[in-house]
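A protein chain is absent from this complex, but the other protein chains hold their places.
This part shows chain A:
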Amino acid sequence: MRPILLQGHERSLTQIKFSHDGDLIFSTAKDQVACVWFYANGERLGTYHGHQGALWTVDVDATTTLLATGAADNTARLWDVKSGKCLKTWEFPTAVKRVEFSDDGTQLLAVTEKRMGYLGTIAVFDIKVDVEAEQSDTPRMTITCEESKATVAGWSYLGKYIIAGHEDGSISQYDSKTGEQLLNVLVHESDMQVNDLQWAPDRTYFISASKDKTAKLISARDLQILKTYPTDTPLNSACITPKKDFVILGGGQAAMDVTTTSSRQGKFEARFYHKVFEDEIGRVRGHFGPLNTVAVHPKGQGYASGGEDGYVRVHHFDKPYFDFMYEVEREHARR
């Protein structure tokens, strides 16, 4: 199927999220407005107005009731998905770079930037998954990143750990109850920032994308590197596809170098790798700027990518995508 081009943002995309059912796509860009779209036809359902700065991040809870966003105006906000009403605003001393709900939706983490004498932190809030309820004003817990600021973070299975990716290329595991750092492993090249961290459906392992041109599949319980996907370009985003054992990587030459090169040289393609065999399977062209974010449909039916060029491209997978199998996989399926 032809990709659907979502032309609603005026500036470069920062994050895309699918709703748990896969019918809606939430997107944020540097233009201060979060959008929600229908996955099926790309029609815009609505927008969330209120932020005063570039939006960096978005997440939606598993029941598609609440939406969380983080922005450069030093706030994180909670919205009613249905009405678009802002339910809660949390103020921080610095910009909010990443928000994520735990898998049951009762907790929310927010990663804040290190700036103006403030260290980077990960703040954890208790959330009541109810539009009417009064949300708490202060975080339940704040993890301060002394060594290297966190750039991305997420909840592991059952909200057991908080996993954070750092500016120095390392990944940390924190106890989500106490905030104690359990592990810190340098998985990427030193000083090559971790740009994205996305989960497998059961949140037992995740993929990290880094400036060092590789994406790595890492186990949540012991931060063991399971797989490595090397590419020839800095990576901004990576996700793991359900149904098929693939991963999708997105990146491209840094935005500041782009004007001097053609789209061919910029490597603005979504790359598909086989999750287990680490082979590159294919590339999808279309963007004319680096890919800032990729997100996959929770049932593995399609994916969406958002670029520095300000467009979201929604792809629905066709039959050959599902039919493709390695000989050994087929062998295994027959067994």
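Rule of thumb we're sticking to: a residue touches a chain if its C-beta (ideal position, glycine included) is under 8 Å from a C-beta of that chain, and two chains touch if they have at least 3 such contacts; residues count from 1.
As a convention for this text, contacts and distances are computed from a predicted model.
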Protein name (UniProt record) of the chain left out of view, among "Eukaryotic translation initiation factor 3 subunit B", "Increased recombination centers protein 6", "Inositol-1-monophosphatase" or "Metaxin glutathione S-transferase domain-containing protein": "Eukaryotic translation initiation factor 3 subunit B"
Residue of A:114, A:160 or A:315 touching the missing chain in the full complex: A:160
Chain not shown: contacting residue from A:45, A:62, A:183 or A:281: A:62
Hidden partner chain, residues of chain A it touches: 20, 23, 38, 40-41, 62, 157-158, 160, 202, 204-205, 219, 221, 226, 232, 261, 264-265, 276-277, 299, 326-329, 331-332
